[in-house]
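Before I ask anything, let me first share the structure, which is written out below as structure tokens.
Removed from the display is one protein chain of the complex; every other protein chain stays in position.
Just so it is clear, A and B label the chains in written order, and each chain counts residues from 1 on its own.
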Amino acid sequence: MDDLEAIRQLKARYFRFLDTKDWDGFRTVFAPDVHVDVSTDGGGTFDGLDAFLEFLVPTLTGVVTVHHGHMPEIELTSSTTASGIWAMEDLLQFQPQSGIAEVHGWGHYHETYEKVDGTWRIKTTRLSRLRLEVTAVEPT
Amino acid sequence: MDDLEAIRQLKARYFRFLDTKDWDGFRTVFAPDVHVDVSTDGGGTFDGLDAFLEFLVPTLTGVVTVHHGHMPEIELTSSTTASGIWAMEDLLQFQPQSGIAEVHGWGHYHETYEKVDGTWRIKTTRLSRLRLEVTAVEPT
Partner (left out) sequence: MDDLEAIRQLKARYFRFLDTKDWDGFRTVFAPDVHVDVSTDGGGTFDGLDAFLEFLVPTLTGVVTVHHGHMPEIELTSSTTASGIWAMEDLLQFQPQSGIAEVHGWGHYHETYEKVDGTWRIKTTRLSRLRLEVTAVEPT
């Protein structure tokens, strides 16, 4: 499998592990020192996989999520580094007691990747948004 | 065209033939002895292409469908066999007299493929769901 396909499938696993809440699998797609920037969603920035997971896991517990990535633009920047942009859509269904029914968003991931010991991992990721819709639970 | 790309385009034709209701084309993407498992949707399992089509064609007649596949994870398991996972979304718009307005779903296809006489075909397919929303027709 060539490097571009390996990186596409790396990100595919990111999405699948995220939405099936396979957190052990999810950890394997990142470099340990990953930098995550989801400040566009009010989520802030995170340095290191542990810090990101400490935020993400409780945030998504009890939330039915769908994240899809589209039309990757991956570019090898050296034999062991790459950059990529993915269009994305996410749809989050919250527990009613949260007061939020759904969050539906569209945007782009801007990422870099690093190959260590033959395996590609996500090194940095930043989310930009085209649109973000928050639907409140309707009062009964 | 390499095997991974051939399998991606095979599944692309599956989606296009399905949504354009090109049933002659649709038949060409499957092995004759395909095993289909859509039991997660209440659709049951089917052995053989004829049995699957006898279920599918009347079920979708008069239904406007959109099925999209995303982020394929295809792995060659031999020179003539492969496995794959596709994230998916489907949106079905029914005739009003059915009482159902729309069915909107998200999940994953879990598949195997077989190459016979140089052509890849879908050998087995199973749908798992992250979320499935059924919207009833609103009473007037």
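Everything below uses one rule, namely that contacts are C-beta pairs under 8 Å (C-beta built on N, C-alpha and C of every residue); 3 or more make two chains touch, one makes a residue touch a chain.
Because the structure is predicted, anything quoted here is derived from the model rather than measured.
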Contact partner of the left-out chain, one of B:V66, B:V116 or B:V134: B:V66
Hidden partner chain, touching residue among A:A6, A:A51, A:I85 or A:A101: A:I85
Missing-chain contacts mapped onto chain A: 4, 70-73, 85, 87, 89, 106, 108, 130-131
Positions on chain B where the hidden chain makes contact: 1, 5, 8-9, 11-13, 15-16, 19-20, 64-66, 68-70, 91, 93
